[in-house]
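What you see is part of a larger complex, with each chain still in position.
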Amino acid sequence: MTDSIIFAGFGGQGLLFAGKLIAYGGMIEGKEVSWIPSYGPEMRGGTANCSVRISDMPVSSPVVSNPDYLIVMNSPSYTKFINSVRPGGKVFIDSSMIDEKCSRTDIDCFYIPATELAHDNGVDGMANIVLCGKLLRETGVIKTESVENALNKIIPESRKALIESNLKAIQIGMDI
Amino acid sequence: MSVVFRKPDSMADVNTHYCPGCTHGIVHRLICEIIDEMGIEGDTIGICPVGCSVMAYDYFNCDMIEAPHGRAPAVATGVKRSLPDKFVFTYQGDGDLAAIGTAETIHAAARGENITIIFINNTTYGMTGGQMAPTTLPGQVTQTTPYGRDVEKAGYPVKMCEILSQVDGTALAQRVSVDSPKEVQNAKKAIRKAFQIQRDRKGFSIVEVLSTCPTNWGMSPVESLERLRQECIPYFPLGVYKDITAKENSND
Amino acid sequence: MGKINVIFDKCKGCGLCENACPQKIIQIQKDKINSHGYFTAVCINDDKCVGCAMCAVMCPECAITVERQVQK
Amino acid sequence: MTAERVLMKGNEALAEAAIRAGCKCYFGYPITPQTEIAAFMAKNMPKRGGTFLQAESEIAAINMVLGAASAGVRAMTSSSSPGISLKSEGISYIAASDLPCVIINVQRGGPGLGGIQPAQADYWQAVKSGGHGDFHILVFAPNSVQEMADMVVKAFEKADQYRIPAMILSDGMLGQMMEPVVFPEISDKMPEKPWATNGHGNKRKHNIINTLFLQPDELEASVSARSKKYETIVENEQDAEFYLTDDADIVVTAYGAVSRICREAVDEARKNGIKAGLLRPKVLWPFPVKDYQKIVPTAKSILCAELSTGQMIDDVKLAVNCSVPVEFYGRTGGNLPSADEIIKKLAEINDSLS
């Protein structure tokens, strides 16, 4: 079983971090994982995205062309990736940022006003993590506690407050 | 009402790949304005080496060549020696011209090669994601000076106009800025002078343009102009470092 | 008397024109994203434009055309 | 924290492993897709007693490595394809000086400026002629972040052992991707280098690092001595990984990034009843001829897959003495083949076999 996920949006929305968090969680569960960003000058245009795979077997190519899951936080990325999602796949859309509605019937789309929710709940700028919460809830790609463990690994102890707010953001996503 | 400002003809009508507020675009336009004003689009060959402006071949309507990193002055020499009646300019970043291309720059100048160099000093390697450039200011944080440029380890910034003023073939070495409309107009005058020197076969001309890189400076475009004024200009003083036509032109 | 025209799909909303305008009549509107994903500059008070072209001179994208009542 | 798995980019894992392996000097020049190596070194070397220096060019960087290696310290440089071309004179000199060092090539698409996505079109440059004259360098080909780390350690050790430059021939995919990596325990005992030009302190005759021999007989003697060394290396350092090759009709052979995809393709092909296997060279020079010889008796066909128009394929043919037909599948420009593309090719070959 391999799950593949694309995280896409503007630079600064934390999508590379979100991808890394999920991958790290998978690793903690003992799975094979990979993460790869799109890189190079096109980054400068302002978009940033990454591919993550979580698998029971060695990961072949880390580059994902047809994701099972898509987390998307801006309109250009939505347009770019929505049709690449595999039939049966799930898409998590920050509806605070994206007005479009998907017409595909072979995938599940979740419209989450993540940016607003984050703002309203005092975790400004953590829309990415809110969406991760929803991803966990809807897909079970990894366990919630794995993400919690991952946070403890990735974020240095000195910034404990940051861990707290990340956890809060996940909870918000889980709760929608 | 008449149109008093519009895109110059020699500038291609396409969207650039530059980050919002990057001053590369301003300098492109100035060059095109001069090309239009001198009516030389059909007689000009532009050369852009690697750097954020590598794709400028799509933005200028004159013939264009992409050069390897740092080698534009050599490529320009090859073109100019083949076509001495054409205008040849290069458009180079600070990493390109003042690091890997140092020898090519200085020797094109020493040869008095009759070409014009537009030199974009944005104190960083823009295209590769913001590493230290030879022009990075002391203390400036970049990807490869994460603790700020320590001149003891990483050396001092290189001042190309100052250096080139010591090279006999240099006809013009001038440093300008594009941080305000006034400076932009000054920059344009300098670029015009450079092209005129080339037309008059007087030798090597270089215009160093202090420029911004909002993306890698981690600032808004407007803040970037401010930094340019507050930090860059004091370190890299604007002015004419050498101009062999200065005397003749002194009553301009 | 002047008038500017911002080419919607060329503008990257960098704000250099806004910063340069002596009349302070340019703003980056937050309503409509262009095809490249940018909010763009607009002139918020055509009447006050003096056609000085300072905005256009600073525009890295050549996104501004300026017209002016030319005397004489 | 040694036994712990951490999630890291290939470029960063390599840089961390290099520091652990005792790399004391890193000299580099920015180029995508290897900038993370320099960034990591810039951040960590000063804290860990090493030197990070951004050189004015790739040529300066490789010559700084020549200097540091002469001084007897473990030194490294990294770049990507065009930058490696610029280092080729320096590499030839380092090889001719019998100096150990490590050179990283995170390959991108070429020729010329090309692109910045993964490619494997510098194979020839690495294994045949990263410069003029008769010489070789050790070439390691990792295919995971773990191997990016492991192989750089090995590269430093083997470089010192044989007094030879060693290269990690990686690519944009391996450099940019994150995977779990466990850093190995590394002995901090460094080998003696009595030949180093580190100041004789009036205790020995002066050491000389040189490559010039104006008398042909002297130069020939020097070249021949180096050839002898190469024979030892060819004997001892071949390395490859076998996967399901024992009964394979078709042996896919690939290194680096593309070998991962081929492995998936082999698994899938097996499901479709195609007896496929994978032979993955882990060292490209010396080319693992002995390992290829092992498949000669059983393999009916070989499929060589590369991110190039076909470079390693010649070595594969020679390794099997042209006795097994070798097919080719290549992608270029930064494109990676999908497993499906490989499977399709395998199916075609399989059909032709029966």
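First chain written, first letter: the chains are A, B, C and D, and each begins at residue 1.
Basically, a contact is a pair of C-beta atoms (placed from the backbone, for glycine too) under 8 Å apart; a residue touches a chain by one contact, two chains touch by 3 or more.
Computed from a prediction, not measured in an experiment: that's the story for all the values here.
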item: Whole-complex copy numbers (one chain of each kind is displayed here); value: A x2, B x2, C x2, D x2
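The rule is simple: only the chains that are shown with their structure count from here on.
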item: Inter-chain centre distance, chain A versus chain B - centres from mean C-alpha coordinates, in Å; value: 42
item: Gap in Å, rounded to a whole number, between the CA centres of chain D and chain C; value: 54
item: Whole-Å gap separating chain A and chain C, where each centre is the average of the chain's CA atoms; value: 38
item: Per-residue multi-chain contacts in chain B, two or more chains; value: 19, 127
item: Of all residues in chain A, the ones touching two or more other chains; value: 41, 45-46
item: Chain B residues within the chain D interface of the complex; value: 50, 54, 66, 68-70, 95, 99-100, 102, 125, 127-129, 131-132, 134, 143-147, 153-154
item: Sites on chain D touched by chain B in the complex; value: 29-32, 35, 38-39, 42-43, 46, 52-54, 56-58, 82, 112-113
item: For the chain C and chain B complex, residues of the former touching the latter; value: 1-3, 9-10, 12-16, 18-20, 36, 38, 51, 53-54, 56-62, 64-70
